[in-house]
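Removed: one protein chain of the complex. Kept in place: all other protein chains.
Note that the chains are named A and B in the order they appear, and that numbering of residues resets to 1 at the start of each chain.
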Amino acid sequence: MSKATDITKIHEQSPYYDITLGNQVYGGGGAAMFNTGEWRTQTPVIDWDKCTHCLLCTPVCPDSSIPVKDGKREDFDYNHCKGCGICERVCSFGAITMKEGI
Amino acid sequence: MKKNIEIRWHGRGGQGAKTAALLLADVAFNTGMHVQGFPEYGPERMGAPITAYNRIGDSPIRVHSNIYNPDYVVVVDETLLHSVDVTKGLSKDGAIVINTTKEKDEIIPLLNGYEGKVYIIDARKVSMATLGKYFPNSPMLAAIVKVAHIMDEEVFLSQMEASYQHKFAKKPEVIEGNMNALKMAFEEVK
Partner (left out) sequence: MSIRERMSGNEAVAYAIKQINPDVMPAFPITPSTEIPQMVSTYIANGEMDTEFIPVESEHSSMSATMGASAAGARALTATSSCGLAYMWELLYVAASDRLPLVLALVNRALTGPININCDHSDSMGARDSGWIQIYAENNQEAYDNFIQSFRISEHPDVMLPFMACQDGFITSHAVENIELIEDDKVKAFVGDYNPENYLLNADMPMAIGPYATSPFYMETKMNQRLAMKNAKKVILEVAEEFEKISGRKYGFFEEYKLEDAEIAIVIMGSAAGTTKDAIDALRDKGIKAGLLKIRVFRPFPGEEIAEALKNVKAVAILDRAESFSACGGPVGSEVKAALYDAKVGVTAVNYFYGIGGRDYTVESATSVFEDLMKIADGSMEPEQFKYVGLRK
């Protein structure tokens, strides 16, 4: 199992001999494969009329859930946003509000 | 069952008794022998009594313990005679070599009735005369080599010269003094 195994094939039912050497995780960005958005208890919602695309929210997101394309932010990646609300705090224009539930 | 010569060194921390034991191991090794040279470690403090040991022989040495029944004892500092039982376990067929300014008949009463041979040498006199400083190491080393007949004196001197040339490569001026200390010690030990 010491080759760069495809770790997406390893799960909680995998037998010991299928687990990588020292639990090593091969390949970058593996977190993108797991839907952690369902852990949310609050959900950020963007008001596009107020958003100025200043991009202050993007770097503070702990889950890289605010994608940017061509210098402008896009809607939240709800598959990975955990609803921490930091983006709401840093937004200077009141463009982000936290809504109860998913 | 005694196959090897066993020597115990008594000195004080900082005087070089351990270095002398390692030097003796070195020169015996250079003449093809099997050797052991090791100190007895504890909390080391300058001036505190220390003990070092040598085993020297023709066959590999397997024992790894201190020496309790030495064939020879070397006392690098005579003030130890009052506080340390230097002849403890020392073989009657062996000998003790003591660095002292005193005469033998003054020293013998301090040796707890030791019945073997007693040798004395004034290592301070030898060292001051040849090196101008007090390094009792070299004279005591020569004295024990002579007393214990560890090797031929000429062989010892040529080995030590080679060793000094290596050790003092950057200050060759001290080699001659050290060699003279060894030669003078051969004469002075009695």
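Heads up, the rule we're going with is that contacts are C-beta pairs under 8 Å (C-beta built on N, C-alpha and C of every residue); 3 or more make two chains touch, one makes a residue touch a chain.
Predicted model, so just to flag it, every value in this text is computed and none were measured.
Among the residues B:H34, B:K102 or B:K125, only B:H34 touches the chain that is left out of the figure. Listed here are the chain A residues that touch the chain not shown: 2-4, 12-17, 19, 21-28, 30.
Counting over the whole complex, chain B has residues 1, 22, 25-26, 29, 34-39, 41-43, 60-66, 68 touching the chain that is not drawn.
Note that only the chains that are shown with their structure count from here on.
Chain B has its Cα centroid 76 Å from the Cα centroid of chain A.
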